[in-house]
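All protein chains but one are shown at their positions in the complex.
Per-chain numbering from 1; labels A and B assigned in written order.
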Amino acid sequence: MQRKLKPNNIIYVFFAMLFSLIFLYPVYFTVISSLKNNNEIWNTMFALPKEINLDNYRSAINDIGILRSVLNSFIFSFGATIIVVITVTMGSYVISRKLLKACGFLRLYYLLGLMIPAYGMLIPIVKMFTAFGLQDHYLPMIILYAGINFPMSFYLIVGHINGLSREIDEAAYIDGCSTTGIVFRVIFPIARPGIFTGAIITFLAVYNELIFANTLLQQKSMQTISVTLLGLKGERFTSWGPMFASIVLSIVPIMVIYLIFQERIEGGIAAGAVKG
Amino acid sequence: MVKKRNAVGFLMAMAVVLSLFSGCSGNNSGAGGSSQASAGGQNQAGNEKVAVRILTRYSNPDNVREKYFIDRVAKFKSENPDIDLQDISVSDENSRDTKFKTSVASGNPIEVFNFLGYAANIDYVKNGVVADLDPLFKEDPEWTENYKKSLFSPVDYSAYGIEGIYGIPTTPYGVCTFYNKAIFDKLGIQIPETWEQIEAAAPKLIEKGITPMAFGAKDNYRGGHFLTALSMKVYGDDLKDKLISGEEKWNGKNTVSLISYMKKLYDEGVFGKNNLAYTADGELAKLESGEAAICFSGSWNIATINGFSNAKDIVCKGFPYFEAHQENKDMWMGGPDDFLAISSKPGDADYDATVKVLKYFSSQDYWQGLYEVQKGSGTYPVSFGEVIPADTLTNGFNEYYNSAANVIGEIEQYDKMAALMDVVRTNMQTIFSGSKAQEIGDVIQGEVDNYLAGNK
Partner (left out) sequence: MVGNKNFRSKMESVLLSLPAFLIYSFIIIYPMVSVFYMSFFKWNGIPSSSMEFTGLRNYIAFFMDNRFYTALRNIGIFILSGFLLILPVAFFLATVIQSKLRGKRFLRTSYFFPQVISRTAIALMWYFLLYPEGGPVASLFHMIGLNTVDVNFLGSKIWAIYAITVINAWTYAGFNMLIFSAGLTSIPEEIYEAAVVDGVNPLQKLVYITVPMMKSSFQLFVINCVIGSITTFEMVYATTGGGPGSASEVFGTLLYKNAFTYNNYGYSNAIGSFLIIASFGATLILNFIFSKRDRD
């Protein structure tokens, strides 16, 4: 069509490739460095490793315990995602179908959260958590993350449910289905795309969250990827290899998920960007 | 139908979880340690383990001293199945602060922790976060009989009208200097012990591509240590006293002249380049590789340096002094700045267990073990019956340190303004990114003035 490649478009293609290189190079660099020993990292920085050396990975797994952190990140992400999806969908359905008098208020009340940066509330949240010894427990942390990601998911999911035809759930109601039944048996399946968007945004946000995890998770066995990697920054930068290996090990799982669900994740994030 | 039951089950679960939270709005203010403790007591009645958390900065298994601590934690756990000892130590200073402070803010402070003492931390003593150990010391005199008594002064707040002793010293330190003697021998230069000599030797080293003195300013404490150590060699502890009393300002002539001197050294290339890109560990790496000839550091690194491939080339001396200020040659920065303290009080359910942990990690046996592991090198808060012949670095250090006429901690530690240390350190850092000495002094004094205005 009209956007065909012309000779002067070589520059265009060049830049398209250049940017690809700029985005990929740091990760390529991390991967090759993770296979080198300290000496090679500094002295033959740009060369491929002479031999595949997995010592760094051993150290990342045994000394740094990165796999445990990856597991924790997954636990928090899955937990928060499930809670967000279920609570938001239930709440959104009630609001969307105006089943209660307070629905108009609730809608605004929830949307207010879109404009509030969670970090602004760091101190009271820390205070609330510590006052009840909730730090270093999975469930409270998961609920915290669910709360932080609630407004965004609500915005996406309520919008999606609003767009669904009421005929289906009215038919189910006439068939004798309770409201709860409608939510779980009718709305969940047909609102899947909207719910997935909310889920994926929550999942990614929690997986990579740093500040709350860093203040509320104290035990090493509870720490997430971000916190563990942050611990590597700072005072003992003498052994770079295990650090690079840890980064690679933390990226691989999320990369796999991303590649499997690529289109839905990108679609979801683009839809989520409509925030504001 | 199955799905529906799941949903109802989930709702119930949510209700239980949320009822946990709903307790917090009414119960938030001032619920101090006592309610926490009684909760702990109930647990104990159920024959559960008593949980005791310990927070230190020892978490790096590559470091001899930290590895020893980690091993002792494991040993304690196996010997005391009734105590659930949770080691939440972290070597990064900021992370340690965050952990400690969030626990304090919660009203449930960490049971055993490294306390930093001095006036800067008086708030924790005044408000009962840190327990008085004096009754325990009196009860069990053997425990501390080999401790060097002078080391307790930073946790003695009687000058502020607070009786008691609020910590037990861990490893004391002295800020000293390590030299790569091989480099100086090769160039035929005497090891420079004064700043005048260092400035004279610097061009020759720089010409050979060697950094005269490594300075890993990415760790902001480096600048703080340097300033205090330098002030001792010029003014003795006079400047410290005057800064704390307010008689001298941080942007006053004397302080600024110290900062200017530091900047002058930097401008002359004594500290090399890119100082904000590497840390204290980087300094040691440069000393080992021969990229740098001198490294001002501290006695805590002796064990690490003994592990160098070229350990025999390294020589330890005091922090460089000034020929112009011979009288202050033996003025040191050092002392104890790390104490083990507890937050539990008699009557708390976890008190006995906490004291047991505290004693375990400050016993003569603990230090004896470390003494043997480190083969007599380094410094200790206690004296030993049988002296292990130490390595040359330790001997070199002790030779200088034992002749110290006066030893002080970092100047900011003596100030009640808790933020001062971070303010001074982060601003000293900016020497390496082009700040002028007067600017740095002005910014620090500005912060001090703000603090004073807010605390009238």
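Everything that follows uses one rule, which is that a contact is a pair of C-beta atoms (placed from the backbone, for glycine too) under 8 Å apart; a residue touches a chain by one contact, two chains touch by 3 or more.
Note that the structure is predicted; figures quoted are calculated from it, not measured.
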Let's see if you follow the contact definition: name the visible chains touching the chain that is missing.
A, B
Identified contact with the non-displayed chain, of A:13, A:139, A:171 or A:260
A:13
Touching the hidden chain in the complete assembly: which of B:276, B:315, B:373 or B:404 does that?
B:276
Among B:62, B:123 or B:267, which residue is in contact with the omitted chain in the full complex?
B:123
Could you list which residues of subunit A touch the chain missing from the display?
1-5, 12-13, 15-17, 19-20, 22-27, 29-30, 33, 42, 45-46, 83, 86-88, 90-95, 99-100, 106, 109-110, 113-125, 127-128, 143-144, 146-148, 150-151, 154, 178-180, 183, 204, 207-208, 210-211, 215, 225-227, 229-230, 232-233, 240, 243, 247, 250-251, 254-255, 258-259, 262, 265-266, 269-270, 273-276
Applying the definition given at the start, please give the residues of subunit B touching the unseen chain.
11, 14-15, 18, 21-22, 24-25, 30-32, 94, 97-98, 101-102, 104-107, 123-124, 126-129, 217-218, 220, 273-277, 418-419, 422, 426-427, 429-430, 432-435, 443, 446, 450, 454
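By our rule, only the chains that are shown with their structure count from here on.
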Determine the centre-to-centre distance between subunit A and subunit B, using the mean Cα coordinates as centres, and give it in whole Å.
37
Considering the complex alone, what residue numbers of subunit A touch subunit B?
63, 86-87, 126-135, 139-140, 143, 178, 180-181, 183-185, 214-216, 218-220, 230-231, 234-239
Touching residues of subunit B toward subunit A in the complex: what are they?
3-4, 6-8, 10, 14, 17, 20-21, 23-24, 27-28, 31, 36, 39, 53, 60-62, 86, 88, 90-95, 98-99, 102-103, 105-108, 219, 278-282, 285
